[in-house]
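Here the complex is missing one protein chain, while the rest keep their positions.
Which chain is which? They are A, B and C, in the order written, and residues in each are numbered from 1.
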Amino acid sequence: MRHRLAAVLVAALGASAGCKHETHDVRPAQELSQSPGGVVLSTLFAGGVPSAIAGTLKDSQQNAYAMNEGKRLFDAYNCTGCHAHGGGAIGPALMDAKWIYGSSPENVYQTIVEGRPNGMPSFRGKIPDFQVAQLVAYVRSMPGLAGGFWAPGRNDAMQVKPGENTVSAQAPVRAPGAPPP
Amino acid sequence: MNDALAATWSPGRGLSAWLREVRHTEIGKRFVVTAFLFFAAGGIEAALMRLQLSRPANAMVGPDLYNRLFTTHGSTMMFLFAVPVMQGVGTFIVPLMIGARNLAFPRLSAYSYYVYLVGGLLLYVGFSFRAGPDAGWFAYTPLSGPAFSPGKRMDVWAQMITFTELSALATAVNLVVTIFKLRAPGMSITRMPLLVWAFLVVAFMIIFAMPAVVVASSCLALDRLVGTHFFNHAEGGDHLLWQHMFWFFAHPEVYIIFLPGLGMISAILPAFTRRRVLGYDVVVLATVTTGFVAFGVWVHHMFAAGLPQLGDSYFTASSLIITIPTGLQLFCWLATLWRAPLRFATPLLFVLGFFVTFVVGGLTGVMLAAVPIDLQVHDTMFVVAHLHYVLIGGAVFPLLGGVYYWFPKATGRLLNERAGKLSFWLTLLGFNATFFPLHMLGLHGMPRRVYTYLPGSGWHHLNLFATVASGVLALGVLITFLNVIVSHRRGQRAEANPWQADSLEWAVPSPPPPYNFADIPTVSSRAPLWEEPSARGVVTGLATDQREVVVTTLLDAAPDHRTILAGPSIWPLAAAAVTGVGFIVSMFTPWGLPVAVALGVPVMVGWFWPKGRPTPLHAEQPGTKAA
Amino acid sequence: MSATANNPAAPRSLDVSGLPSHAFGHRAPLWWGVLLMVAIEATTMALLLVSYLYLRGNEDAWRPVRLGWPTLEVAIVQMALLLASVLPTMGAVRAARDGRLKATRARLLLATALGAAMLVLRCFEIRLLPFRWDTDARGSVFWMTFGLHTAHVLTGVLENAMMLVLLYRGRVEEKHFGDVEAGALLWYFSVVEWLPAMALLYFDPLLWPT
Partner (left out) sequence: MMPASGYALAPAGPQAARLAQVFWAFFAVCAVVYVVVVALLLLGALRPGAAAVDEPARLRLVAAGGVLTALTLVGLLVVSIHGGHQLNPMRGAKDVLTVQVIGRQWWWELRYPGTAPDQEVVTANELHVPVGRPVLLRLVSRDVIHSFWVPELHGKRDLIPGHDSTTYIQADRAGVFRGQCAEFCGTQHAQMGFLVIAEPEEKFQAWLSAQRTPAPPQEALSAEARRGQDLFLHGTCVMCHRVAGTSAGATMGPDLTHVGSRATLAAGSLPNVHDHLRRWVADAQSVKPGSHMPPTPLSAADQDSLVTYLEALR
């Protein structure tokens, strides 16, 4: 009987399939799509984003470390200056379901790298791609579109909003007056 | 008569009997075997850490994996090995030592084991899915809080704590009630073996210490999951609340691990010195005093946190005072050993190894109690050396001695003596060579929990020496593991009392039959088996077709009434499964607890609903007045 | 403490078949088991109240919300119900010790009904509380203590309910009267622990300047 127990234990130990949600990927793929300071010839990419970053972008969406880093960068890079903590101030609110320029990871990536009219600056060359992917993951976890169980919790500061992990997912809606897709 | 008893008390064969097992001997063995498997896992983690630290700027293990390794090593050794192995030894040996046929609540001990197993598997399934905790076994907030520990890593830790503490609490209640009510007639409170005293004090310490960590880890889990503010200073919480709550539990915990070790020494010494332990009253009072003072010393873990100096001075005084009872116990053992006709079998060697090793840890503990010294060496390798000296020296050495001493009783076969001696010397030398250099490393400024260090730091040679020596320690422990695996089947057969010891567990055959004692003995002195056979009495008149035992009064163990103990039952496993599902689901959604309650009610009803042949109630008569 | 003097040498063989098959109070192992569980729960509640006082210590962030009508009144009524349920419980224990089945059943039913009524009121109170657990540290400690006590009362009511089903329909045995007494221990604790908790959670904010 004891051997069967040991076998079960070893199997459990060996099953290190490496669940994607919990990996701390600090050294993402190096080949970055943006050539800092270089001139951008075209913003038309098959699949919406340059192929180099597509993998990192997709992985970051469900990764707890990426979303938490995204939350830290959201404060560090002063996104709160315009978007507040998601409630919106000069910039549009991010935690509601209304999206002016689309809510898919690729859309949000484009918004950050390209910038948008009416005040969203372009952060091309200013923020490395894997950090943009982390910001995308966090921004999409604000209205509950990404992360689910792995979204960040409350932060160690004055409580401005509940943690993203307590937000129930809302289906994204096109904001009124948004440009046609 | 015996086969009638055997038919009543044995659970039957097959997997279903295995799952419905409630005999304390089986559950005690399962606890000890599972705990030693986790000890091996913790040892592998320690080996990986030592290899990473063998060279400066070593790239073998990255920081993230190293942090998960040292946290899982600490959590495994403290929560999945040290306390559960003492629970296992207590579950196995206490009923035998006090002349009982089983624990007072057999199904509760089964539940205790299954909940512990769920907690251990949760930690290691989490670890293997890269979700092992990575903020230290003490998980200071805010690092372990929602803002700085993303994902489910620290939730796995918090739930594992809840499982293992639930298991310890269940065992503690079981042990206290068994020791109070099921002692053999005549075994008054002053004739209880010293190891039973140790387990009694430890059980009470568990009852009053473990709730602190259950509350603390629940508060942390709530902070992380639903956003409460226990440890968020901006909203009125306080990070020192975590430290106070955790160390209020954690210091009694290290005594919970260490006191059974002392009890085992008091049990092993008589057999190899042919003398009863000198100063029975001194040792008992010392154990009880240690149990109380252990609750008043916890702030010596927080001297560097900047608390007021007067408070620190109080805790320096209380941390110094707690060494007096342990010192007295040591002096009593020295007096027992003094010029005695010793038989140098492996158990005694491990006890002598305890003296040489633990006293170093005890003395560095005295040094750590002083604030000025602690400010220099707190959270450095000096403290790592101290804790390993007191835990391995103080608990693992007596435990290994206990394994060699009680293995014949548990399995019916003796462990190989030559392998035992070789394992002892390798373990003793390997341990001291591994951990003594860490004192110097700590004084040279090497902090704890660092995954690497700079080439110019001057720590290289001592770390390399410690890594090599840890191989010797690992070899020593491995030899005992192999000894157990080999002798378990092919060891020399052992009769009932191979060591000619004095306590009651040696009155039953090895391994004990399902009913332990054919006739429950009566006791008239502290060393029942060293009495002339004529003085030994037996209890008669107990039913053999029911699991009937005699309940005795608390102080004098005079027979009071008979009761029926619970038989094999599947409900403990069901209850542990519900507890497991409830807590693991509540790692992901707060609805986990209501689910657990909803599932729990039917299981509880199933557990408590009366079974077996009811003894008819003389309804409406004025009831049988209790005699 | 030396024992050998006053303890008579044990007789050769001790016949215990004449002993009763059941005992009440501290002579029964179950009573000790429940007492120790009460000790564990008491330690847990005491630690929560101590952490309430500890967090109350840093005044700059401590802004207790004064509970007014109807929350305070509902809480007071609940306390009254709990205190009221103590009498029938004691009555049930006395009847159980005498083995009078009908009296035990009736009084236990009354005690359980009062407990259930208190739980119903508590469900209303949950909706009336003006703050949540994630409002601030005080809200967190309040809700945790509140939840722990509710769990204790729920356990007590469910256990009594099961005992009632057994006493009314099941095959009643001698030892079940002992279980009634053990269950009463847990119930006494659930009532008594809420006194200090209520003082801190409900009445302490009234001392703070608004």
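Definition applied: contacts are C-beta pairs under 8 Å (C-beta built on N, C-alpha and C of every residue); 3 or more make two chains touch, one makes a residue touch a chain.
Quick caveat, the model's predicted, so the values are computed rather than measured.
Participant: From the touch rule at the top of the page, work out which displayed chains the omitted chain touches.
Facilitator: Looking at the entire complex, the absent chain's contacts are A, B.
Participant: Tell me which of B:Phe246, B:Tyr451, B:Trp499 or B:Trp607 is the one touching the absent chain.
Facilitator: B:Tyr451
Participant: Which residue from B:Ala4, B:Ala17 or B:Ala305 sits in contact with the chain not drawn here?
Facilitator: Answer from the full complex: B:Ala305 touches the omitted chain.
Participant: Please pick, from B:Ala317, B:Leu482, B:Ala558 or B:Ala598, the residue that touches the omitted chain in the full complex.
Facilitator: Final answer for the missing-chain contact: B:Ala317.
Participant: Among B:Pro11, B:Gly42, B:Gly136 or B:Gly491, exactly one should touch the missing chain; which is it?
Facilitator: Spelled out, the listed residue whose C-beta touches the missing chain is B:Gly136.
Participant: List every residue of chain B that touches the chain not included in the displayed model.
Facilitator: Here the touching residues of chain B are 62-64, 67, 135-136, 140, 142-143, 147-148, 233-234, 238-240, 275, 278-279, 282, 304-306, 309, 312-313, 316-317, 320-321, 323-324, 327-328, 330-332, 334-335, 337-342, 352, 355-356, 359-360, 363-364, 366-367, 369-380, 443-454, 456-459.
Participant: List every residue of chain A that touches the chain not included in the displayed model.
Facilitator: Considering the whole complex, chain A reaches the absent chain at 24, 26-27, 30, 32, 36-37, 72, 76-77, 125-128, 130-131, 156.
In this text, only the chains that are shown with their structure count from here on.
Participant: Could you grab the centroid distance between chain A and chain C? Build each centroid from C-alpha atoms only and quote it in angstrom.
Facilitator: The computed centroid separation for chain A versus chain C comes out at 48 Å.
Participant: With centres defined as the mean C-alpha position, give me the chain B-chain C separation in Å.
Facilitator: About 30 Å separates the centre of chain B from that of chain C.
Participant: Using mean CA coordinates as chain centres, what's the chain A-chain B distance in Å?
Facilitator: 45
Participant: Find every residue in chain C that makes contact with two or more other chains and list them.
Facilitator: Touching at least two other chains: 134, 136.
Participant: For chain B, give me the residues that contact two or more of the other chains.
Facilitator: Within chain B, the residues that touch at least two other chains are 223, 226-227, 229, 232-235.
Participant: Mind pulling up the chain C residues that touch chain A in the complex?
Facilitator: Residues of chain C touching chain A: 134-136.
Participant: Under the touch definition given earlier, write down the residues of chain B that touch chain A in their complex.
Facilitator: 15, 18, 33-34, 37, 41, 64, 121, 124-125, 127-131, 142, 145-148, 150-153, 223-227, 229, 232-235, 588-589
Participant: Give the list of chain B residues in touch with chain C in this complex.
Facilitator: Checking each residue of chain B against chain C gives 104-105, 108, 169, 172-173, 176-177, 180-182, 185-186, 188, 190-191, 207-208, 210-212, 214-215, 218-219, 222-223, 226-230, 232-238, 241, 244-245, 248, 281, 522-526, 535, 537-542, 550-551, 553-554, 556, 559-564, 597, 601, 604-605, 608-610, 614-615, 617, 619-624, 626-627.
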